[in-house]
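Note that this complex is displayed minus one protein chain, with the remaining chains in position.
Letters A and B mark the chains as written, and numbering starts fresh at 1 in each.
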Amino acid sequence: MAKLFKNMFATSESTALTLGEELAQKGVSRRQILKFSSYVAALMALPASYSTAIAESLSKARRQSVIWLSFQECTGCTESITRSFSPSLEDLIFDFISLDYSEALMNVSGSAAEAARKQAMEENKGKYIVVVEGSIPLDKDGIYSVSGGHTNLDVLKEVAKDAMAIISMGTCASFGGIPAAHPNPTGAVGVHEIIKDKPIINVPGCPPIPEVMTGTIAFLLSLGKIPELDHLGRPKAFYGDNIHDRCYRRPFYERGEFANSFDDEGARKGYCLFNLGCKGPVTYNACATIKWNGGVSFPIQSGHGCLGCSEPGFWDKGSFYSPLSTPTSGLGKAAMGAAAVGTAGAVVASLVQRKRRENILKAAAVPKPTETKLGADDE
Amino acid sequence: MTKAPSSCHENDVPLTGLSIALLPEIIAHLQDLAEKLKKGPVFAQEIISLRGLPMTREDIEDLDKHLGHGEVNAKVEVAGNSDVWETSYSGVWRVRHFGTDDRILVDDIVIAVIPEILMAHKDDISASVLRMNDTILNLQQDGIASNQTKSLD
Partner (left out) sequence: MSDLLDFARGPALQVSVMIFIFGVLYRLISLFLTPKNFIASPARENVKGAFGAGVGEIVRRMIPDKEYMRKEMFAFLNGWAFHIGLAITVFGLAGHIMFFKKILGFGWWNLPSNFVMLAGVITLFSLIASLAHRLTDPVLRKLSTLDDYLSGGLTVLPVATGLLATMHLGLRYETLIAIHILSVCIFLIYFPFGKLMHAFLVFVTRAKTGVEMARKGVKL
């Protein structure tokens, strides 16, 4: 952690140097940058030949100023990214950025912290990247989340104004997340519902995969442009495939071999978790390929279905354990109600019909029909 | 990212045939390189990233069997290890970057005179000039200093 702080809150005089020069001073060789670049290229599914270009432009770049804003959140995203590394390649990302403001990680507090933010905004006007973690409450003018006397809403608007781009880190910043769960008491929303005039990259997940966070930041730094995004504003390189398509348990799904409880024979044999409510088929993320904790495993590999945490509204889609092919809620009562109404309606209608028929027969003075011998004549 | 690069079907991993299918692409790049070099020494490298292909562990092992091992074996120690070796076909290299936790981060085939990762970069060379200069100066000063102490004796 000590190294992290040293790297992240680098002194500002070094911003005059290019990254290449600065890193050379620290004994980070070009080979290391090249290795990092080929890693990023592989991660983002870029043509491998890009790695040289990425390395070149990274070395020539200045340290990128990053302002990390924490709103209605649990800090799980920060936890995820800061614990991503054994000190290795991924933490090089912290040599490339100058994290000028982060409530969770910075040493200073109070007005000194706010001053650091203002200074960074002033010095890097139009060039800094804003990372937002957490959703923003809108109800009652955003009074539900306030820091230093300013609502999250005000801070976001102020910081976003001169930003180059915004990264919505995690599902809360991307889509509202847990704070926006029904009945959404604070009126929480994601960043893109407030900021309309800046490029926004959504990196959802609860939390996002560390490699996805570093990969996205590295892409932005090294190529200076927004990666290709899907219809929900997520980088296609990471959110292009659904979990189900990339899942190693997929063959069991095809064969119709399912676990029906968490401790049955099927579960022990590692069968498909569809029946236990796995949301893999409708969830787009890189868990099945990049996996977690340095590629050790991911939820399905550990025997639990996917919750769909990188999709909007995953918290309000009925039970995590109800299969995708089932109705989300309330069908039992509705079915009983419909059955009751249908039965009652039919009985009433039949009684009315019988009455009418009797009246007609009476009026026609036809003697009441004698029962025929065939009892089964009635339907 | 287990040690099996880019395999998502860990339970049954048959050969997909991709290893054989890659060979024509490799030879095409190799031929290009040979043509370029006839005109004079140039730096050119083509990279095929195996992690970007849906290859199973068996596929990659099979490919390496076909490519064989050549004369050069190198280890780069930078942010974890990197293995670089020339295959039995001159100009066709294998570059494999590991993280510090020994998982494979990058698994490439590089077609070049020498892979870029082995070359010293000009900026690093410039830095070295300064550093070596410092060392020499320090040594000289040390020398002077020790001489002075001697003379005081």
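By definition in this document, a residue touches a chain if its C-beta (ideal position, glycine included) is under 8 Å from a C-beta of that chain, and two chains touch if they have at least 3 such contacts.
Everything numeric in this text was worked out from a predicted model, so none of it was measured.
Although it is not drawn, the missing chain touches A when the whole complex is taken into account. In the complete assembly, the contact with the undisplayed chain comes from A:V282, out of A:L17, A:L105 or A:V282. Interface note for the absent chain: among A:G110, A:G149 or A:G332, the touching residue is A:G332. Contact with the omitted chain, checked across A:R117, A:H192 or A:K317, is made by A:K317. Taking the complete complex into account, residues 242, 244-245, 253-258, 274-275, 279, 281-283, 308, 311-314, 317-318, 322-332, 334-335, 337-339, 341-343, 345-347, 349-350, 353-354, 357, 369, 371-379 of chain A touch the chain not shown.
The rule is simple: only the chains that are shown with their structure count from here on.
Chain centres here are Cα averages; for chain A and chain B they lie 36 Å apart.
Within the complex, the chain A residues that touch chain B are 20-21, 24, 29-32, 34-36, 38-39, 41-42, 45, 47-49, 51-52, 59, 86-90, 92, 246-248, 250-251, 270, 288-291, 294-296.
Touching chain A in their complex are the following residues of chain B: 1-2, 6, 8-12, 45-49, 51-52, 76, 78-80, 82, 95, 97, 99-101, 103, 105-106, 108, 116-117, 121, 123-124, 127.
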